[in-house]
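Note that this complex is displayed minus one protein chain, with the remaining chains in position.
Then we have subunit A:
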């Protein structure tokens, strides 16, 4: 890493609270897909898509995404208005296709088969929506350890059970009871041919509004893209990370919640399991006194920092005292011009700050007026934040935002967090480039512009590759196609505009003129072929580091001991 080597050990676990990881701690989500199977759901549109199979497509990708996002989420797939019935409450016309449980390879497979073969075979009948909701309610209330419970309802009937007003009323009541118990009913309606789904006819009274959610009209979908787009927004249940008071002055405070909208996704690390039954393992750590050989209880452990070979004892309470400056909260320090927040002033992903009128009435209006004023004056708010008890104090800049409305809190570095690599080049004036070269650079820049930066176009190839392969392994599928690396340059576009790049580099001094492109350097680590035989040439191996060679030995089942030459020889002779 980029730190002094011998600091690593002392830094591990320094302040796990601060790592920011817990910002996105996966909480258990439960989602039931409740899919209307009345015959009109199978009518195809001009593109040959039927609502039912669109839902299966969407469900398939949702289930797959959930597998990646958090393995502990529970999902179920229930069909209603089916001819066959299968559910533990013996309701007619309800068919539980997949029970509530974590998604796994066989379920994904079953879903994939259903959608590709279009072999729906559960018949049709008229079920009662109230019973369908009842069944969902029953399934969702069997366990209690869940963070969020949602029912995704897919239908093209805007007046369900309309010939049975009593049951309609009961369904409405049931929907309200669900809302009361914080079970979210989300509606994904479809238009029926020319008939647009009439949301207000029935469902407007059944679908609860999320407190601080944008109130967007609920419209019927016609195409798969419509459905996917809507579902995308509902993919993650919005979670408040915490609740704070925001002191604007010694006498004025408003209430806010903070959210984490960004987190770096990491490839998961493998989990330890018991070989016999694949059960998960936990690690038990024990401490033994070296001198007495006694296994120590927690109260027999003392704590210290090491300073030049000397133990400086501290109690845990003292460490807490060092960390705790104040109670959690946001404090306004003042305002600065937006341009004072430089590009290098960043240390971690931002938070989003949104007012909470339910704790302090009027907060929303105060924040609204501040946003208006700050945008008009081009100012940012400087704040001190202690996000929760035990978290370290930091300073941040509040950037006003209109969409979504609120503040983006950017975490600023402390002086301790900044290095001065600029010193490496030594003092003195920096040499500016000649004007014509700058002009030529500007010309190139002007012509190789990215039309729009859209985060949804950029996928992490490492993660995509990992899960595509893992999925294939789990499903016993053949080796998948290589993924599309979304972070590679658009070669075509660059070719098209080559004159501008050439234009600049032709101008540039000697050292930058066209150079022979080095043969695209092959990935350092080659994947061995199926026979298990080594593909490495001696020259390649000689270039590698000892650790890399050891890794190769390991993967070939060879001993890892010995000097570099011996390792190379061993690999080659395999």
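Criterion: a contact is a pair of C-beta atoms (placed from the backbone, for glycine too) under 8 Å apart; a residue touches a chain by one contact, two chains touch by 3 or more; residues count from 1.
Definition applied: contacts and distances are computed from a predicted model.
Enquirer: One chain of this complex is missing from the view, so tell me which of "Integrator complex subunit", "VWFA domain-containing protein", "Gpi16 subunit GPI transamidase component" or "RNA polymerase Rpc34" is its UniProt name.
Expert: Its UniProt record gives the name "VWFA domain-containing protein".
Enquirer: Given that one chain is not shown, which residue among A:88, A:196 or A:336 touches it?
Expert: A:336
Enquirer: Which one touches the absent chain: A:88, A:195 or A:361?
Expert: In the full complex, the listed residue that touches the missing chain is A:361.
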